[in-house]
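One protein chain omitted, others in place.
Moving on to subunit A:
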Amino acid sequence: MTHDALLSAQGIDKSFFGVKVLDGVDFSLRGGEIHALLGENGAGKSTLVKILTGAYRRDAGAMWLDGQEVEPRSVAEAQALGIGTVYQEVNLLDNLTVAENLYLGRQPRRMGMIDRRRMRGDAATLLARYGVGADPDETLAHYPVAVRQIIAIARAVDLSGKVLFLDEPTASLDAREVQALFTVLRQLRAQGLGIVIITHFLDQVYQIADRVTVLRNGRMVGSRAIAELPRRDLVAMMLGRELAEATAHRGSGATQPDTPAAFLFEGYGKRGSIAPFDLDIRPGEVVGIAGLLGSGRTETARLMFGIDRPDSGQAAVDGQPVTLHSPQDAIGHGFGMCPEERKTDGIVGDLSVRQNIVLALQASRGWARPIPRREADALAERYIKALDIRPPDPNRPIKFLSGGNQQKAILARWLATDPRLLILDEPTRGIDIGAHAEIINLIEKLREDGMALVVISSEIEELVAFSTRVIVLSDRHHVRELRGAEITAEAIVEAMAVPGDAA
């Protein structure tokens, strides 16, 4: 093995239910470095971390720590070896004090009783080293997430002391808190710790990391020093495309219609979520939204649909200023939205396909004006036929349908309200190929019928095929707008690599 590696792994395989999620992955971490582990959804980052930290058992491969072959069978064993982890949802107990959290399960004892005084003293000394002025006797819930995160790190480092894994540590922190966290990480790096950080924020990777390892579809794409890796190449590694050959052709060749913009957003933004953006959408066009995970795609949709409230800018429909402070407001102006998380935010599982299809229409009519059964039957029959929802049984609870058919039913739910603007967040994620093609055809047909659509997708070919315009997001900024012939996979990827603050 590489002699300078603190922690290394070779040929790691892992399968779940016969599906290979990690395939011969190598990984090596040096002491005194911050190493970013990158990859899109489903790349296998979390699985790799869980194997390296003892939470999962690997199917094949080997790992070494300090040149010794190790085989942690549990998180506790990994900790004893010197490998600590801080998970995304901070794994501390809110209702215990700071000191209790730091020493849970290893409280200093005196004659069989917990030595509270010593525990407090130790905790205070430990926290002082991290520059955290937290009171050891205060309950953890009293402190903001950023402080809890640092307390979790302090505990993990104190327990293990050689390697620290951080799973999306900055996901819920604001800019100032991120900097405070990074100061702590740099300090730990200087002490010789090896730190692995999983994140979706590329700007932070360039700020803090020394090296990156990119995973894609369970395979390792490569490990590079960040100083020698232009952002454009990093994005290409993550997306896994040879840029030269990525010239997906435009399907419809549709261009932007000359009609006036029906929906207008000016300086619309929300701090910590998405920087202010301008966006105008015309009937009969598909505005594609591209960007890596964490670039602010879903945040843009949530803001437009009134799920989150903007703290700057205004919106107008048909030239009239409107407030969009709730989904009801947005629906009232003819908006519809299919959310990214179909299972938790989309379907109402125990209700039938018919009831799911009429739900949005019923909600907009109000409880006192029920949709007559005959009308509901007609609507369900019409959309089950039009979208080929299978099995074609309106009475079946929707939870028993496949992902693709659930997605079609949710589309039907909005089509039944006859929307003017339809926002689709990852409409083709996790559905089978047949349904995938049908949904893309549907998007084109709706556009031809004069509907305005905003489609978020991580499949770039798809965006190239059906978009009349593509907005590219990076680091929570709208960095680029591509029109007509400019819309190529290459141009999109290029723009995705632009740092957000450079736009």
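Keep in mind that, in the parts below, a residue touches a chain if its C-beta (ideal position, glycine included) is under 8 Å from a C-beta of that chain, and two chains touch if they have at least 3 such contacts; residues count from 1.
Assume contacts and distances are computed from a predicted model.
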| field | Among "Putative aldehyde dehydrogenase dhaS", "Multisubunit potassium/proton antiporter PhaF subunit", "Urea amidolyase" or "ABC transporter permease", the UniProt name of the subunit that does not appear here | value | "ABC transporter permease"
| Looking at A:Ser15, A:Thr125, A:Gln179 or A:Gln328, which residue reaches the missing chain? | A:Gln328
| field | Touch criterion as defined above, residue of A:Val145, A:Ala171, A:Val348 or A:Ala386 at the omitted chain | value | A:Val348
| So which bits of subunit A touch the chain we can't see? | 305, 307, 327-328, 331, 337, 339, 344-351, 355, 359-360, 362-371, 413
